[in-house]
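Apart from one protein chain that is not included, each protein chain of the complex appears where it belongs.
By letter and in written order, the chains are A, B and C; residue numbering begins at 1 in each of them.
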């Protein structure tokens, strides 16, 4: 189980999601109130968009709560679009290369969930990558591989469609290998312009996903925050995104969309 | 809150306390069942006695559960006397110099507990050290400073008396500074021959301390294990050491003793 | 021996000093061309001023050349005033708390040089600190202690005078302890408005210090760079700052000043 938060809107200091709120990511990582695993002490990462098209990234394997670099960076860096993640390892050893978010070119990606039997299909998944993406793999997690598969399937041209194809492919490979497929998947990703999040599970029990407006509201301008767990106890503020859905945040605000890898999977 | 285990007896692989039992230290650090703080993800350390008079030591700031070096060392190293500790920071930043056990010459020391208002009396405590011990301080924890104070007060000549004096001094300084003194203290320490543990609190609510026989029993030879929390659910095996007590393990077995810093404190 | 670079002027990406130039800090850390010690593989740090009065800071104990976080941050962060440092340990163990720059409130500080016999006078130096500054000490280096002493002697009111007093005090303590005093000292420090650097040695052999104009020049606006070693081979660009001197960079440009702790030391 991991925790994450993503934001798009008027520039915000990262600390407003990472370390300040009642249930900030750092607080969540230390004392998980509703988590199934006891703690998220296996590293963290942030990716943010600034003046350049590619995001900046900082990640480390220390527990988020003891990293003074993270606190200082989150206090200094202000960004209109960023992703932040704390990790409790499910697959992949604890090392920087396995910490979310993953970055490739302009894209950033982070993930929460599981692929049952990943070790059995990892090699088949890797074989679908072109050489350039294969060589871009630096870690061993299922999450990074899903991201690279989505890039392979056209993340630039059709972001949600490409992620649907990646998930459908995983389901198909799992089914071929073991006669069943269990994928639980909640993810956020961005190209520096739009911010996306999706929620989906083959057994209809995906990790949670919430959205809320956030940031400057005086001048009518504001932003949206997408999170794995609410950042405060104001239950009214947070909308739970249902299973089989995606959200997209861009200049026009936040739109809800369908996310249905299973239709591809059945078609295939 | 921290968890620790110490052993003296027939040589034992460290993994038999650190990673193997149902409630091994690594397991405890990941999913604390009775702990007051949520996790122990802030580093760990081991000190063991082998062929040399000084102990070896390995410590790191990663969560114990994700450190493959620790697993490999615990599987290879066999010792008749060792201390192992996992840490959730209370005072002192997360860095190796602040990880238990602390080592000085032949002595090793680890601690669980708290000194209320430590920051107010830290400087006064340090001023009691001789230059050699002052210069030996490498971290910023209350635990290391208690250990150095005990060395100052004659740990070699009278181990339990020196620790009593160190605690009594802390109580006195706290009282002078703030009109009250709260010290909760459970510790284990060794000179490579005897293994000691003490349990004491000014408010009679010290962290827990348990003892159990362990290791080879066939030939009549065996050892003793001292722990902050039982390592398995066999409640009959574990004896709770009461507040105001010490235990000493040597070639004659395990002896229970009084530990009463407050008598010194009142006398002073 | 350490290497450092500092900049004040039009906002510049940190990478323009840290990773881009021919003799960038990262390159210098890996393959020191004129260094006396073989390498600078013991950590690094950056401090930069942005929207807030206090600087941001990032530091780690890895060799600078292998830290992908540093490269990403240096590529994203643009600042009008920043300090960057790579370290080969002379005193103090390798850990984050001992990595430059040091930060206290609005001040940042980094240092290159040595205090002969530091271990003998460390305790006397610490005893001169008020409790607040004593408690602010988190590492064990001579550099951090010099910085805290300068704060104690009024860094806010008279920056260069306070550093002169700190150095003079060290000389006096050394002389009292051992009958001689050897201090070699090159440092840069800032309060977020002015950037200062000083060069001084009791034996007139201080570490090197160079200055050069840098950055946007089209509109007449530009900045100044202060470094321990030139960042490229354009020898004409770099002015060597002489022993016993200081430089101050502010909105009016760069001014050269005297820096003479010895006059204080002799007076005392």
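Note that in this section a residue touches a chain if its C-beta (ideal position, glycine included) is under 8 Å from a C-beta of that chain, and two chains touch if they have at least 3 such contacts.
From a predicted model like this one, the values you see are computed outputs, not experimental measurements.
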| message | Among C:66, C:232 or C:255, exactly one should touch the missing chain; which is it? | response | C:66
| query | Please identify, in ascending order, the residues of chain B that touch the omitted chain? | reply | 48, 50-52, 55-60, 68-69, 72-73, 75-78, 96
| remark: Had the left-out chain been drawn, it would touch chain C at residues 30-32, 37-39, 41-42, 61-63, 66, 68, 89, 93-94
| task | For chain A, enumerate the residues touching the unshown chain of the complex. | result | 93, 95-97, 119, 122-123, 131, 134-135, 138, 140
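One rule holds in what follows: only the chains that are shown with their structure count from here on.
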| remark: Residue numbers at the chain A-chain C contact, same meaning over half shared and different meaning under half, come out as same
| task | Using mean C-alpha positions as chain centres, tell me how far chain A is from chain C in Å, no decimals. | result | 39
| task | Could you list the positions in chain C whose residues touch two or more of the other chains? | result | 96
